[in-house]
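What follows is a single structure, written as structure tokens, with notes after it.
Removed: one protein chain of the complex. Kept in place: all other protein chains.
Presenting subunit A:
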Amino acid sequence: MNCLTRRFAALTLTAASISLAGGAQAQEITVQALDQYLQPVIDAFEAENPGTKVNLEVVSYQSIAESLPVQLASGGGPDISVVTDLGGLSKYYLDLTPYVDQAYFEKQFGMVLDWMRGKDADPNGIYGLPDSITVTGGFVNKTLFEQAGIDLPGGDATWAEWGAAAHAVAETANTDFPFEMDRSGHRFAAMAISYGAELVDDEGMPVIDEGLRNAIAQFVEWHRDGTMPLDLWGAVGGATMRDNFTDFVNATAVLYYGGSWQLRRLDEEVGDFFDWEVIDSPCGAAACSAMPGGGALAGFKHTHEPELVGKFLNFAARDENLRTMISSAVNIPTAQSMIESGIEYRGVSDKVQSALDTFINQIPKMAPAAYRFQGWPFQRAMMNSLTTRISQVINNEMDIDTALERIDQDVRLAISAARN
């Protein structure tokens, strides 16, 4: 055996032993999340289950929204991921029923488990751990109201009243932006549902009604009279989601409609710079409804370790672990036990705690249409179309009636593409 042959044989043996050792070693899965809030739970899980390895991959929201669906469609991707398009990705979810405490999941998360069940799914199946809920809502700069000498509208104020008040404050206090809303179909849906829009019927088909028409008309009117600046919905095109929350953080916007996930940033960046609060959901003709949203941890069918995926999610669903996750992420819990007992958020100001209470108080006021829309698999198709078409109306590319026709066409085309 010459020197080269001996080296080759040694290398082959080493590689074989590493691969055998690896085979006999840890069961391993990968979890994808938006930040590090899962790490303490992962550490506790690995400590309780020696020989298992859970890798945490921190990714951007854009990656969850755009890359994950393509990965899943090609049969790849992480074993578990945070998902926000709960219904849209349902066909990729692993049924966790054999691996988790089904009764516990039903009791804790019964309110939102349905959102993750696809059209052909088992109605009793468990398709993920819907750990947190988000609530859309308005942030108001109280200092600017005080400076302008204008009273804050009351708890049951309408969208129109809030728009008018914000406009008056901006004029008096000489502020750049009276009222802004994230460029997102989800945020607009809260207003539309309050105006009476159904958006989707029980058969899962889009509904274009007078409520939606009135909401779009009001929204466009605000852009025409300067209540809302053109910088967001006016200047941006396509289905691009964009926020200008910085305007509110910099005290250049009187009223900003965003959601509960923006609280942590507000707390960190504003501090005592000015006085702000979260307002009750503005009302329309039909309701005073916010939109629910939220995240869930879903396991995927393609995983090679379904049992470990189920075991991990069952572990993460335990009350103490959920509290750790929710508290450090400053999220609103979906778990019944936490809604009842409340949750103590670590390291947040009284202002944020009070804002969270306001957000939680909006949950019972949410219209059934809001829940139905949130669980609809084609919700994103409707939301993308709403942003695109409303921007076109604002820019005089089409009138409201044509926009409504286009929204209907867009969503029906998406449904037929998916059902082909």
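One rule holds for everything that comes next: a contact is a pair of C-beta atoms (placed from the backbone, for glycine too) under 8 Å apart; a residue touches a chain by one contact, two chains touch by 3 or more; residues count from 1.
By our rule, contacts and distances are computed from a predicted model.
UniProt lists the omitted chain of the complex under the protein name "Sugar ABC transporter permease" (options: "Protein translocase subunit SecD", "3-methyl-2-oxobutanoate dehydrogenase subunit VorB", "Phospholipid/glycerol acyltransferase" or "Sugar ABC transporter permease").
Although one chain is not drawn, the whole complex shows that of A:Pro50, A:Pro123 or A:Gly238 it is A:Gly238 that touches it. The set of subunit A residues touching the chain not shown comprises 66, 69-70, 73-75, 85, 88, 176, 229-231, 234-240, 242, 252, 378, 380-381, 384, 388, 391-392, 394-398, 402, 406, 409, 413-414, 417-420.
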